[in-house]
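One protein chain is absent from this view; the other protein chains keep their places.
Now for subunit A:
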Amino acid sequence: MLLLILLSFLLLTGCWSSKEIEDLALYAGLALDVGQPAPVEEEFEAKGATYSKKNKVMATIQIVPTKSTSGDEKKKMIAPKHYINISASGDSILEIFRQFSIRRDRPIIGHHLKVIVINSDLLKKQTIEQLMDFVLRDNDIRPSTLVFISRGKAQNTLISSQPNEIPAFHIYGMIRNRSRTSKVIQAVTLSKLDGLMYSKRSLVLQNLETAKGETEFSGVGIIKGSTGHWIGNLNQEDTEGLAWIKNEGHAGVIKTYDRDNEPITYEIKSMKSKTKVHVNDGKIAFHVSIKTEGRLIEIWNSKGHYTKDESNIKEVEELFKAKLKQTIDELMHKLQSVYKVDVAGFGEALALKDPRLWKSIKDDWDDLFSKTEVTFDYELKITEFGSFTDE
């Protein structure tokens, strides 16, 4: 009996490597910027508190939630922030993370990392493979983490002017708005990025723009597969164009101006596209058919042109079609002539159609693509006029 009791002391001591969650610092966001010592670091370094490194990258992590402040009511006059951002620079992300351990009281842990934001200037200097290597290997960080790009300082995207908000979660939640607009691209998770990087495909990451403590999804940044560097951005309308071509969009609007230069707006109810590949003697051509249905949702013109007769509807449909065509043409111009990359899924379509041909050309696909003929046809149908009628 005594032996049993002693044995239970030995065996029922709980988990071996357990760490209490209160004693850990969870980080939810990671921002990577061009390396320069953070202000705090500069002061540390001035005092000789440094180690051997090159300042190639500055990592900022967002730790949530910070300790709940208890005690004096009066001190609570300023609303406490729910997060702390902490930055340091160096040339190894893990080393920077470990460097936080000599600055913070609680060890940081990456299980709940939701978003990674990378500055585009940093991506000009370093390749995406270099920057993502550690986060892909680490056992805490999940491959479901989302990756974004930012033209401005990436660490600013982790700052919010809203008092009760955690910016990392905010950005993570904004992805849900894909149901309302096709300016939000399908989120790129680490596992997806891993595959794209491995196959050296050019890719786009959602771009984040900040102003006055607010963050906005604005277009996408292009990373060229062959080099792994950032080469430029596509604006918000181009991003919509991408969604049309890749058949990835769900919703959105098309706004254009009628003959009196008043805005009219079409709400997309369905958007579908189909890419056909034609290969003739090694000459590749694509044809994309775009089909959409929607409702006429907003008319500013009060002259009453908009009756529901057939010819009238046709005329309005043509207006929207022209606008859609303009969007797509602009995008194709940028992809084929300015940046010379295929990020609209034409390569994938070819790979499905003719895998052998694809295998032989996939390494110079971006160049070939810029000389490939792509044609479009559009089918746009207004099916209703909303719940308001002006007849």
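In this section, a residue touches a chain if its C-beta (ideal position, glycine included) is under 8 Å from a C-beta of that chain, and two chains touch if they have at least 3 such contacts; residues count from 1.
The rule is simple: contacts and distances are computed from a predicted model.
The UniProt record for the undisplayed chain lists the protein name "Spore gernimation protein", from the options "Metal ABC transporter permease", "Spore gernimation protein", "Acetolactate synthase" or "Ribose transport system ATP-binding protein". One of A:S92, A:Q130 or A:T189 touches the chain omitted from the figure, and that residue is A:T189. Between the chain not shown and the residues A:A46, A:A322, A:V338 or A:L352, the one that touches is A:L352. Interface residues of subunit A with the unshown chain, by the touch rule above, are 15-17, 136, 139, 142-144, 189-192, 194-196, 198-199, 348, 351-353, 355-356, 358-359.
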